[in-house]
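Subset of chains shown; positions unchanged.
As written, the chain order gives the labels A and B, with residue 1 at the start of each chain.
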Amino acid sequence: MVDAPQTDVTTLGECRIESPLGALAERQGTTRHYVHESDRVLLDDTVSLLGARTSDPPSFEPGGPRRRIYFDPSKIRVGIVTCGGLCPGLNDVIRGLVLSLTAHYGVTRILGFRNGYQGLVPRHGRSVMELTPQAVEYVNEHGGTILGTSRGNQDPEEIVDTLDQLGVNVLFVIGGDGSMRGAQRIAAAVAARDRRIAVVGVPKTIDNDIPYIGHSFGFQTAFGKATESLRAAHTEATAQPGGVGLVQLMGRHSGFIACYAALATNDADYVLIPEVPFALDGFLPHLRQRVATRGHALVVVAEGAGQEHLAELPAATDASGNKRLGDFGDFLRARILETFAAARQEVNLKYIDPSYVIRSVPANPYDSVYCLRLAQAAVHAAMAGRTDMVVGSWRGRFVHVPIPLVVSTRNQVDPDGDLWMSVLEATGQPTAFPAPHRAAAA
Amino acid sequence: MVDAPQTDVTTLGECRIESPLGALAERQGTTRHYVHESDRVLLDDTVSLLGARTSDPPSFEPGGPRRRIYFDPSKIRVGIVTCGGLCPGLNDVIRGLVLSLTAHYGVTRILGFRNGYQGLVPRHGRSVMELTPQAVEYVNEHGGTILGTSRGNQDPEEIVDTLDQLGVNVLFVIGGDGSMRGAQRIAAAVAARDRRIAVVGVPKTIDNDIPYIGHSFGFQTAFGKATESLRAAHTEATAQPGGVGLVQLMGRHSGFIACYAALATNDADYVLIPEVPFALDGFLPHLRQRVATRGHALVVVAEGAGQEHLAELPAATDASGNKRLGDFGDFLRARILETFAAARQEVNLKYIDPSYVIRSVPANPYDSVYCLRLAQAAVHAAMAGRTDMVVGSWRGRFVHVPIPLVVSTRNQVDPDGDLWMSVLEATGQPTAFPAPHRAAAA
């Protein structure tokens, strides 16, 4: 899939300090929980690849506690910042970082920067929050982020100035791909100044579109909450004559939420995602036929689907790139209504776009576990002096992934893969919508 | 409040048949559970009213089983129909009717008409569904209505033709005020033909705007589900710089859902409802001030609020009456954004309109109890030959209310009452928004 990607993470230096856990474990006469420095997790294990492989296949460094660490926990100061849009689990990650740092390593000085990278730049005037176990009690039961957030990056030099002034040795950044690019620049500025500051990311993307991290935290909560909208739309569609439910879900470039939500309820008739283009004049008659036959239909679209059709419309071309993406659901609603009206076929369309309600819920128990374990892995990585990296999960192991790798591509639904096959089976939709009149015109 | 409203229900005739429960109760040597024919529930009990009252204050007939009934349960056929928009609890009412009719009275022939009144008019070609205890198992765990629904009334003469042909003696209509007017016309057509057919309604209104029935089924579920949107909007607003959450909830003429949802989370800064007009140029600066002071604000609007402001806009005047109602949230969003932009004040507005997701959820446990008890009361009323009436709850008792009374007015939030006072206390919003420049102009 990739040609020898760079999978090794950067480290600030040699680990010479005994881990506090180390002392404990030794008393028990065991070192079994430690990660050995030579452990690796294979990037790809398909038999064909392995057959052809050289002696050194691409692989990741596993996450977990090390016997020797880089920072002295009793002396360091740690910062945490959350960036970008809300995502279920942010407070779990914050709480996990704080509890792991304090209970496990005995770190006592943890600062929460408010409103994303703005909180690291004095000009924005955001106060800093002292993070203690007491301060994060119960925050996992509440959605959003107790630190607040903001979009966009800030000048990395100003940020490193702030870290310097506050004596911060470790910065945890919880954010999306844009924020990870920002973290990369911060790590570069740190390196340029030759500072001992680790920058470790916990990748956040509700769309699950960051590659090489398995799946992203909050994703299960998100598609789980999204199923409520599918259930609502299906209930409405089946209750009304000519009922059509149309649900637009998050997914600017990747249709994972749409696919999983559709599989979870197993009621959808169509799933439209950015990864699989479709002919609108093939889809619309197919939908009319489905409604005529079954009495109702449920259509699930990812917000990034069908962008090629928006471009056709003059009215849409003047919008700026990012803005236009939000409009496909509205556009499709209008086209469905037109099509049914033109055919004098009764239609009762209900359109649901639940975006904000999904982003802001607390994590479900699975994501709470995952957030905690990502936080633990991030703390271990930082204490061992790793930097310019994020934590992820790969083939059942927590791993360290270099930031350059996670911002290099996107994770997308493979149109040839088994997830999309499951969706096609569950919906019964064709693998492609024939566009009859254009075919006839050709 | 009303001058001698007509509170007596119509009855088809004298009750001469011993209730099946009667036989059982007599074996136990008690008649205590029966409603006595002379029982009444007072319409109003304020001391001042009572002081002035004559010997016969307005009152309702209580619901419940009668010792003697009008119909012979072993011989009748019963029909059930659900009309209008979805509302939590429809399937609970259907199930309650079926189980009460079969288990309690031994009725064996129950028909479900599909897609509202359309199902009672052959031309629409809707099939009829046989309703048995088996057929309604678990339906209470599913939202919507298993019978389907549709909007609008049908010709009452055609409907009575259908009832005649199918030999239906009791028709239960679950629907809103429009459907109750339809039921009234059906009862009138039945009376004109001198048929022994009882028409009994279970009033449905998610907005809680039907008067004289206490509160409507599904209302608690609805405002409970609505709180999720308030929580989401508040979480978003508090997380972002200049955060404003704007939630539009159901309520075309009555702001009950907005009020109760706001009280439930106790996070709202403003609640705007149809019953309390407000000056937009008073509200908008107040909102800006609140955001400037607290950093964020949560605004909850009922969809019928602020209609006077929509009329001001030329762009909105060409829309038809009903259509325009849905647009206030959108209108307000635009005006808020304009106002902040004009003042160069940062704003991060998230707008949520959760309508369909609320309507289609299953009833919560309270509403399930209420639906069941309404269904039981409706069955007892019909078996006792009552017609042209609905069941409701008044001062802790289930009662019979004539249809003409429930369609005569609307139930609304009293701007002088204690509910609105609680909202004002909880939000801290002023009782009225002063409109400074217009005042200055005057």
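Everything below uses one rule, namely that a residue touches a chain if its C-beta (ideal position, glycine included) is under 8 Å from a C-beta of that chain, and two chains touch if they have at least 3 such contacts.
Keep in mind that this is a model prediction, so the values were computed, not measured.
Every protein chain here shares one sequence; 2 sit in place, and the complete assembly counts 4 copies in total.
Heads up, the rule we're going with is that only the chains that are shown with their structure count from here on.
By the touch criterion stated above, chain B contacts chain A in their complex at residues 86, 115, 118, 142-145, 148-150, 228-229, 231-233, 235-236, 238-241, 350, 352, 354, 356-357, 359-361.
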